[in-house]
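Of the protein chains in this complex, all but one are displayed in their positions.
And now, chain A:
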C-alpha cells in the first residue's frame, strides 16, 4: 500500500514533532532524573494539542478517527526517536478497547477524556513471564476481580485500568478504578527505562463492558500492529545511524564501510528493515479495511518486527564496536527498547504459533 496525501502530511508533521520535542535525549533525561511520572509530559501535551491522543477515538467523542495506519505512522516516529509517551497504552490500547466493547455510558465517560488528554488508561493482561491472553488466572466473579498482573504499561500513572480476566467462559476486559480498595500498584522501571507496573487485585470492584471479549481481542490486535510499526521505525533509525558510522569510522587506515563483511551485513539489515516497514504498514491497512487475513498479517508483522528490531539493535551495537557498549552513546537505548517492545503483547515465538494456527498447521 502507499500513503495517501492526508497520511503523508500526518507522517511529516509527526516526524517533526517527535524529532523536536521527543528525541532520545529526553528519554535519557527522564531516566537520569528518575522522573516521577516516567513519561514526557510536555511532549504528551503537544500530542494532545495535535489531536494525536484521539487518533483512534471516534469523532462523536472528540477524536479524529484517523485509523490504525495513522496510529502506526505516529508509532513509527516514536520508534525512531524513542519518545516516551503513553501513546500505546492510552491512545491505542485504551481507545481501541473502549470504542470496541464499552457501553455507551463508559464510552462517553472515557473516550473524550482520552482525546482531551485528561485521562491515561492502562491495559492489564499478562500474569507471568510470557503473554498468554487466552489462559488467565485472574477471575471475575460477582462484580469483583482478583488476580496478579505485570507488564501493565503506564500502570502507575493510569486513571483507568482495563483488566483482562475470565469469568469461566473466556477472557474479557473489565473496568477498574486504580484507586479502588484492594488495588496494590508497584511501579516497575523496565530495562528500556519505560514504565510498567505489577498490580495486585484483591477482590476489587470491577465493571463489565458490553462486549469485553471483543474489546480485549481487538485492542490486542491493534496494539500488536502499532507496536510492529514502532519497532520498524526503531529498526530504521538504528540502521541509518549504523550506516552513517560505517561511512565515517576509520580503522586499518580505511573506512570500515569498505569491508565486505560489514557491507553485506548492512545490506541484509536494510532489506529486513525495509520489509518490516512494508509489512507493518500493510497489516495496519488490513486492520483498517477488516481484511480476511488481517489477524495473520498482524501476527506476521509483529513477529517479524520483533526479530528485525533485535537484529538491528545487536548489529548496531556490534558495528559501533566499543563505543556502542557505552551508556553515554545512544545506540544501546534502541537495543533495550527492541527487547522490551518485542516482548510486549507477544514475542516472535508467540506470533509464529498464532500465525501457524491461522494457517491450519
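Please note the rule applied: contacts are C-beta pairs under 8 Å (C-beta built on N, C-alpha and C of every residue); 3 or more make two chains touch, one makes a residue touch a chain; residues count from 1.
As a convention for this text, contacts and distances are computed from a predicted model.
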_Per UniProt, the name of the complex member that is left out, chosen from "Long-chain-fatty-acid--CoA ligase FadD15", "Acyl-CoA dehydrogenase family protein", "PDR/VanB family oxidoreductase" or "Putative spermidine/putrescine transport system permease protein"_ = "Acyl-CoA dehydrogenase family protein"
*Touching the absent chain in the whole complex: find that residue among A:9, A:275 or A:323.*
A:275
*Which listed residue (A:150, A:266 or A:291) would be found touching the missing chain in the intact complex?*
A:266
_Residues belonging to chain A that touch the chain removed from view_ = 1-2, 243, 246-247, 254-255, 257-260, 263-264, 266-268, 270-271, 274-276, 278-279, 281-282, 296-297, 299-301, 303-304, 349, 351-353, 355-357, 359-361
